[in-house]
Every structure is written in structure tokens, then in C-alpha cells.
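Every protein chain but one is kept in place in this view of the complex.
This part shows chain A:
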Amino acid sequence: MQDEPTPKELIKAVADFLRNDIAPLISGHNAFKLRVSINALDLVTRQLELEEGSDTAELARLSQLLGQQGSLGELNRMLADRIASGEADLQTPGLAEHLWQTTMDKLAVDQPNYASYKRELGSKGA
């Protein structure tokens, strides 16, 4: 077992330092790149926070939907193939709900400020 602090705490500390102490000192293209870098660290923090829960739920949905066991990668490939072949579509029970939930979970990590995501969060079923 690794000791504390956790990766999440360490990355958050680095991101806060760059945001609060370094960003005000930098200008021009490097300021832009620094902002992108801080965004990347924030994304990693969110992923470390949320990934385990969303992966577990996604795996359970995929197993149910496909009637198969496997890894997340394997089952996602299987679902992709079934949609490509026409074997599964939006009429397939549970498919639309699964794609929505999976996509919402991705946005929660990738881009929680994306306007479409915020709109859907505020609507029914989120």
C-alpha cells in the first residue's frame, strides 16, 4: 500500500499552485499553454475522483445490455460492432439510456462546463 497523500491530493496541490501563484506571472502564448496544462491537471483530478464509480456502473449496464461478461474495452467493442451491423439500435431496450449515461459520465470528467452537458444535467433523467 502506498502512503499518503494520494495522487489526487498531489495533483490538486500542483494545479492550485500553478493557478494561484504562477499563472499571474506568465503572459503570451505560454500563459495560454499554462492554462491548458492546468485544465489537464483538473481533468485528471476529476477522473481520479469519478472513474471508478462510473466504470463499475458502465460495466454492469454493458453486461446487462449484451448478455455477456468481459472487460470494459471488450464489451464496448462488442456494442460498437452490434451498432455497426445494425443488430442493436435506438429501439434496443436500454441502449439509448446506456449511451446517455455513459456520455454524461464522460463529460463530467472531460468538460463539466460544456453548455450541452449543463443543459442535460438540468433536465429530466440526469
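Of note:
Note that a residue touches a chain if its C-beta (ideal position, glycine included) is under 8 Å from a C-beta of that chain, and two chains touch if they have at least 3 such contacts; residues count from 1.
In this section, contacts and distances are computed from a predicted model.
One chain of this complex is left out of the view, and of "Type-4 uracil-DNA glycosylase", "Arabinose transporter permease", "Phosphotransferase family protein" or "Glycolate oxidase subunit GlcE", the protein name its UniProt record gives is "Phosphotransferase family protein". Of the listed residues A:M1, A:L25 or A:L90, the one in contact with the hidden chain in the full complex is A:L90. By the touch criterion stated above, the residues of chain A touching the omitted chain are 33, 36-37, 39-40, 43, 73, 76-77, 79-80, 83-84, 86, 89-90, 96, 99-100, 102-104, 106-107, 110-111, 114-117, 119-120, 123-125.
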